[in-house]
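Before any comments, here is the structure.
Excluded from the complex is one protein chain; the other protein chains are retained at their positions.
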Amino acid sequence: MQKGRLEAFSDGVLAIIITIMVLEIKVPHGETFHDLLPLVPVFLSYVLSFIYIGIYWNNHHHMMHTVTKVNGAILWANLHLLFWLSLVPFVTGWMGENHFGPEPMALYGFILLMAGVAYVILQNLIIKSQGGESLLAKAIGGDIKGKLSPVLYIAGIGCSFVSNWLSGLMYVAVALMWLIPDKRIENKME
Amino acid sequence: MQKGRLEAFSDGVLAIIITIMVLEIKVPHGETFHDLLPLVPVFLSYVLSFIYIGIYWNNHHHMMHTVTKVNGAILWANLHLLFWLSLVPFVTGWMGENHFGPEPMALYGFILLMAGVAYVILQNLIIKSQGGESLLAKAIGGDIKGKLSPVLYIAGIGCSFVSNWLSGLMYVAVALMWLIPDKRIENKME
Amino acid sequence: MQKGRLEAFSDGVLAIIITIMVLEIKVPHGETFHDLLPLVPVFLSYVLSFIYIGIYWNNHHHMMHTVTKVNGAILWANLHLLFWLSLVPFVTGWMGENHFGPEPMALYGFILLMAGVAYVILQNLIIKSQGGESLLAKAIGGDIKGKLSPVLYIAGIGCSFVSNWLSGLMYVAVALMWLIPDKRIENKME
Partner (left out) sequence: MQKGRLEAFSDGVLAIIITIMVLEIKVPHGETFHDLLPLVPVFLSYVLSFIYIGIYWNNHHHMMHTVTKVNGAILWANLHLLFWLSLVPFVTGWMGENHFGPEPMALYGFILLMAGVAYVILQNLIIKSQGGESLLAKAIGGDIKGKLSPVLYIAGIGCSFVSNWLSGLMYVAVALMWLIPDKRIENKME
């Protein structure tokens, strides 16, 4: 089984997720900049989620590069990842419309956490399918980012009930950590 | 005629179907977990439909693997399948918003049944186009799953007027039956 | 310039058009089959438009098969075709919600007419780019269907102010005429 359609389908779903999120920014009735003010939290949560989906697309792209053959378990683990990511537009909208209230922020972190877990499951299945000399296993090495992310997500969920600033800081920190280009797989490929 | 664009178009339509379903989960106005409670049935029906579309994508992927040449009848049989699947977001939303009422559940089963019938038509056209030594015909063999599914859908439609639990059980059973990775085509290909 | 991305982009736009049309079938609040009755005209217009977009995708697929090189004029003629097709969901919704009233039916025919004109422009540009020995020119021959379609569309627009049944008949007739698999290009390719 080739990976072509898995990549095409994932690209399609991620492209749609990233684009339909913008539909949550509803066109206001007034025609002044003042009328846009209530949309600022919705816009900020859109920016954060856009970056997250961008990171997932980017890393998915890198990870799939190491794959030559796809099996049924990988197909379903990939759909499982897309499932959690498909809920991102919903939680983004809920968080933005409620001005980063505690419970929306906690749920946002929870969905990110589940997407992160789904990504690790997919990564492990690919490594397993590649056997002892797994290119992906070498490329990710100790996978510090992968291990730190769930810790920060859980911290962010906990913080959301204390301070939404602190919670948001955690979610932004994870995004920034992954934004730094991941040279590992690129280097190993060469 | 090559199968490349048929796969690309089907991937696009399935990716959009799976993603726009999430738009039926409307962002609530309140900001507590309590405000999410009315969304639980909508969410559950989303999960079930997500799995169904995932199964169709997966099986479509496998089936198309055996295909080398596409004719006009196959193109239209494929569009016919996509037509019924395109109605899944509608029935999913209707079923979820009405808390699994009898008539929405019956219609949900009917749409699944029609999609199943459309899939079998497509499968038969492909087998016919491959002639006597059809790889797909060998791969599906007795096609027990394919024969059992419509029986369970019809049972689910009937049950929906008696007990929505029983009806839901039928639909979940079909999904679980197909979720088990289908080794048939994979094995035959090797 | 290769045709790969032109096909991919067109597939994407057509896949989205065909799928977002279903969003016009709004989930009703009631939970009985009776509550679905007002949706019947919306559903019927969805079916007709689904078939039309399917026909365009199908014919686009065939036509592009004869193309080896794409120029700027072809790219823009293709976007022009996609523009008119992108308005199909709007007119489909308007026609369906107003139970096939005269003016929505006339506009529906007008959009189909413009899409047909855009298709012919694209076809002519491709033939021109292929020079004297154009494969596409040979394949379409006298192009009877292409010449009859605008006549029927205009007849349908005119009829819409007299009888919506007659007008609908015209639009269905064009669809049926094209549904019959077009062997011309398939044969010429072989």
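Note that the chains take the letters A, B and C in the order they are written out, and that residue 1 is the start of every chain.
The rule we apply is simple: contacts are C-beta pairs under 8 Å (C-beta built on N, C-alpha and C of every residue); 3 or more make two chains touch, one makes a residue touch a chain.
It should be emphasised that the depicted structure is a prediction, and the values quoted were computed from it without experimental measurement.
The chain not displayed touches subunit C at residues 1, 5, 8-9, 12-13, 15-17, 20, 23-24, 71-73, 75-76, 79, 82-83, 86-87, 89-90, 93-94, 97-98, 101, 103-104, 107. Although one chain is not displayed, subunit A still touches it through residues 7-8, 11-12, 14-16, 18-20, 22-23, 25, 27-33, 36, 47, 50, 54, 57-58, 61-62, 65, 179, 181-183, 186, 189.
Throughout what follows, only the chains that are shown with their structure count from here on.
Matching the C-alpha atoms of subunit A with those of subunit C calls for a turn of 180 degrees, to the nearest 5. The two sequence copies subunit A and subunit B touch through a face in which the numbers common to both fall below half of the numbers used overall. We define each chain's centre as the mean of its Cα atoms; on that basis subunit A and subunit B are separated by 26 Å. Work out the mean CA point of subunit A and of subunit C, and you get 37 Å between them. Counting partner chains per residue, subunit C has residues 12 touching two or more of them.
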